[in-house]
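Missing here is one protein chain; the remaining ones are kept as they sit in the complex.
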Amino acid sequence: MTKTLISGNKAIAQAAFDAGCDCYFSYPITPQTAIGEYLSEIMPKAGRGYVCAESEIASINMVIGAAATGAKAMTSSSSCAISLMQEGLAYAVGDELPLVLISVMRAGPGLGYIYPSQCDYDQAVTGGGNGDYRILVLAPSTVQECVDLTHKAFYLSQKYRNPVIVLSDGLLGQMMEPAEFVKYPYPEIDNSNWALTGAKGRTPRKIRSLEINEEKHNQNIQHLFDKYAQMEKAEVLYEEHNVEDADIILVAFGTMGRNIKAAMNLGRKYGIKIGTFRPVTLFPFPNKRLSELADRTKKFIVAEMNMGQMIKDVQIAINGKAQVKHIGRPAGAWLDETEILDEAKIMLGEEYAASV
Amino acid sequence: MEQSIIIAGFGGQGVLSAGIILANSFMLNDKQVTWYPCYGAEMRGGAVNCEIVVSDTEVTSVHKKETDILIALNDLSFNKFLSKVKSGGIVIANATLIEKKYPREDVKYIFENISDTARELGSIKAANMVSLGILSNICNFTDIKSIKQAIDMVLPQKIRELNYKVLDAGIKLSESCRKE
Partner (left out) sequence: MQQVFKIPDCIKKDAKFTFCPGCDHGVALRLLGDAIDECGVREDTIAALCVGCSVFLYDFYDIDCLECPHGRATAEATGIKRARPDKFVFTYQGDGDFAAIGFAESIYTATRGEKVTSICINNTTYGMTGGQMGPTTLLGQVTTTTPYGRSAELNGYPMKIAEHIALCDGTAFSARVSLDSVPNIIKAKQAIKKACEVQIQGLGFSFVEILSSCPTNWKMTPQEAHKHVKEKMIPIFPLGVFKDVTKG
């Protein structure tokens, strides 16, 4: 199959289209506007729904409306504007509606700036909406993965009737790489037993999160958490390299996953036994695998373009079995392989460095 | 084997499109490649740059501290990015706009009248192609055939002929530094 040199943003847009996205609604914000621009060209031509909404509050709610009818619906946005969507996300979870949200991180807090950053890990993974809930989060590190994980996001959202976030960043959004646009590889999920289509020949349906009966409310929330347990069993994804003999494992998500690999390659050249671990699903988080790795390897570095967000999940997974250190900065120039390697050397100690 | 290239200049010099054409040519040669434009304050004042990393296995890190090759199309870029060039790296500089100077001794300089050459052939806007012509003589990951093919993929038909011509002129300019 031929490859196309394309940006991460446009790759996501095309992949969503290929996944059968019926409706896309959004409001422009850098660095993800190219997604909306791309879809504004092809969605209306294909007879699919497209609205440049008046706000992100409106766009997420339009997505909920479309999703409630059983349509595959998506929006995309960034940082401060995703803050505006938190209420909608909580409703979508409570209403058990499948939707896909593409989050292309910029630097925050507040308006922040368009420097690339990974400062919205917490926003995506732990969320800012109300209530007990989880959202599936997939973090691509290459343009090809933007394609593959966007497909997966549509599938998982339908499978679990839950929102899915694809967590990208300004670097990945703008960078161009060769990508292959494979056919949507997942089966279509039947939603005819819950979608709102008008009550023709059947009992009317009410999609709502409100439950006045306390016992029933608790059952509903338990049902959500049964789904999350199922996701933790079936959907965890990660990428690891050279962990078998590693004296230190570098952990990173998204685009930073590439730089820890570069640091590993460089370190291995000098005989330093470095491994890498990249969670691809940030929820469900690969707790089990990290815990296994910590049985053997006793030093971990978490490299993130933020001041320490994913490290908390790594610490929970490792549960005190190994030393965990964070390196990062808020935004801008990505942590370089030499910087990461230097930190690894420090953590391993001078004796180690002298021995290799 | 991995190589990184920075192309820098100001808006209108075709910095980004030269990078995209080059990246496409790498892709046509079955290489792994990443192209990205630079952000932030660097975008202000009309300064534009992009970075291309090419590898025959996998492009890992991005936003690199150092680069193997710098194509500087104006003085500002020359001064700004010279320090990023690796020891032993190459600087292709636009002598039309940059006064010949050699502040570092550990890099190789190729000064050519890039803008003048493009102007003489029909459009100063095609300066970017002169620089790619020069680059094709020194970079092992690409060749003239795939750059021309990439031009077909990226540029509109009506300006392709001019760009081929300017590209050829760039190759001639720097024949003396041709790769082995």
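By written order: A and B. Residues from 1 in each chain.
Quick note on the criterion: a contact is a pair of C-beta atoms (placed from the backbone, for glycine too) under 8 Å apart; a residue touches a chain by one contact, two chains touch by 3 or more.
Computed from a predicted model, the values in this text were never measured in an experiment.
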Checklist entry - Wait, the hidden chain, what does it touch out of the ones we have here? => result A
Checklist entry - Of A:G201, A:G271 or A:G320, which residue touches the hidden chain? => result A:G201
Next on the checklist: Applying the definition given at the start, please give the residues of chain A touching the unseen chain.
Outcome noted: 22-23, 25, 49-51, 53-55, 57-59, 61-71, 73, 87-88, 91, 95, 196-201, 204-210
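As a working rule, only the chains that are shown with their structure count from here on.
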Checklist entry - Any idea which chain A residues touch chain B in the complex? => result 3, 5, 113-116, 170-171, 174-178, 255, 258-259, 261-263, 265, 332-334, 336-338
Item to check | Residues of chain B defined as touching chain A within the complex | outcome: 20, 23-24, 27, 32-37, 39-40, 58-65
